[in-house]
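Right, one structure below, let's go through it.
A single protein chain has been omitted; all remaining protein chains appear in their positions.
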Amino acid sequence: MTAIEVRGLRKAYRGHEVVRGIDLEVGRGEVFALLGPNGAGKTTTTEILEGHRRRDAGEVRVLGADPGTAGPDWRARIGIVLQNTEDAADLTATEMVRHIAGFYPDSRPVAEVIGLVGLEEKKNSRIRTLSGGQRRRLDVALGIVGRPELLFLDEPTTGFDPEARRHFWDLIRTLAAEGTTILLTTHYLEEAEALADRLAVLAAGQIVAEGTPATLGGRAQAGARVTWHENGVARTEQVDDPTPLLRKLVAADTDLRTLTVTRPTLEDIYLNLIGAHR
Amino acid sequence: MRDEAVEVRDIVVRYGDTTAVDGVSLTVPRGRVLALLGHNGAGKTSLLQVCEGFRRPDSGVATVLGLDPMGDHDALMPRLGIMLQSGGVYPWATAGEILRLFASFAATPLDVDMLLDRLGLRKFERTRWRRLSGGEQQRLSLAVALVGRPELVFLDEPTAGMDTEARHTTWRLIEELRADGVSVLLTTHLLDEAERLADEVVIMRSGVVAATGSPAELTAAAGIDLLEVRADPGLVPDGRLADLKVTETTPGEYAITGALDAAAISDVLGWFAGAGAQVTAVNTRRRTLEDVYLALTTEKVYR
């Protein structure tokens, strides 16, 4: 049962093709990350899926409906977390959450949502007075208050400090555990690795790679590099699976404090993929 | 010519009843990069504003390039590059116009075309500021900060909103600046950025300095390595591992910290083997700066 199904998606602005034939599938309850450089078409694709933008060609099915023609009932089943928002500056956080909650047939209680995103301290403050990070948290609250089956997150932790980011990841994991399907775009590969079940890389309007964080771009086959010190000499070996080598080293009484096992990071893989598609 | 680009001693900044900066001292030597880390609300921005000459401290002394940032503001400004985090530019002007304008303020500016190319802004030269994306505005702000060939640059979250490639390009640019002898004081939330660029890291927390040192010093001082093992979920550590901390961060992923000497690692692997577990991955790594940072700032402080 798929949450999102895309075939042959195309979109052009002023004669310039931004999305050049994309196929995508996101299953129910999956956390899917869409990666790619700015201008690759991520935002356009997401906006088309959200029903904010019309497409030129291709089939799109989100929760079984076509976002271009879907009505309020469909809207009630999806949630969108916006970024760079400046609206409702004179309302308080609570008022805004309550207002948006009212549009959904089965919304979460306002207090619960405020608590989930960590805005209790500022819940009665005017949105104008919220810091950037607090604003983002409010945006998250407004995106999840309707108990959506599918949640769209566009670069959700930009500007978050590391703790706030970790806290946000916990929230996403909680939502995913509840069965929410999540489509997220991000520039932080670490975030994609931490959250995503599957990911795809978009470059110049096309999908250039797809997979899981472990397998993207042949990462699993890339093996590992094991380095250690033997009799004061640094040794290195490239292996597919480090475990047998490690057992051997342990058995040989090697000084394991000098041991490092490195795999290409997701960021390395990603940069290689993008570089290859220039 | 003093040795330090920035010297800050016992700075205190208050807003009404709130003390944003509570006695902070730091130094940025000439030609070095200092990364200022800390949660939102830790006082980083206020401290930066004092150094940039936009705010007078309630007490303490700030010296920038040997001058008083507020008192000698006019003399100092041409020698500084300041990257603002948001706005402060003419929204209706184009990227090219903005950069050329700021270039015209400088005695010996960098070549505007070169900067536009380096930062991937060439195709946005005729685009108005308000039509640029967040990341593009960031890159332009960086260009504006650098165009005057400053001796000292203040960068506030320089790669926020940039995609991965742009981030790497910016890092290379900052490294080149340092090689040219430019001093850099930057704030960031990206620990890998700090780890890569900084000669010196200062971690602020609730207005005070919680730790300072080079990335290597900070991670080594933490002294503890980390062993990550992927195996069957739900395993419970036995007595052999009593001195170690074993956490199952997500089902099947174990993070083991503690005094990880050779014997301990052997014990760990032995335990997995003894439990009949299928070990699918092993990762040993030194504590990263992020681990250190999070350990120092574990109290949940939401600002």
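We just call them A and B in the order they show up, numbering each chain from 1.
Please note the rule applied: a contact is a pair of C-beta atoms (placed from the backbone, for glycine too) under 8 Å apart; a residue touches a chain by one contact, two chains touch by 3 or more.
By our rule, contacts and distances are computed from a predicted model.
The UniProt record for the undisplayed chain lists the protein name "Transport permease protein", from the options "Na(+)/H(+) antiporter subunit B", "histidine kinase", "Transport permease protein" or "ATP synthase subunit c". Hidden chain, full complex: it touches shown chains A.
Of the listed residues A:Ala3, A:Val19, A:Leu35 or A:Ile80, the one in contact with the hidden chain in the full complex is A:Ile80.
In the complete assembly, the contact with the undisplayed chain comes from A:Pro105, out of A:Gly8, A:Gly68 or A:Pro105. Note that of B:Arg131, B:Arg172 or B:Lys245, the residue touching the chain absent from this view is B:Arg131.
In the full complex, the hidden chain is touched by chain A at residues 13-14, 50-53, 72-73, 75-76, 78-80, 82, 84-91, 95, 99-100, 102-105, 126, 142, 146.
Simple rule for what comes next: only the chains that are shown with their structure count from here on.
Chain A and chain B have Cα centroids lying 23 Å from one another. Of all the residues in chain B, the ones that touch chain A in their complex are 38-41, 133-136, 157, 160-168, 189-192, 225, 260-262, 265-266, 269, 273, 279-286, 290, 293-294, 297, 300-303. Of all the residues in chain A, the ones that touch chain B in their complex are 36-38, 84, 118-119, 121, 131-134, 155, 158-167, 187-190, 242-243, 246-247, 250, 253-257, 259-263, 267, 270-271, 274.
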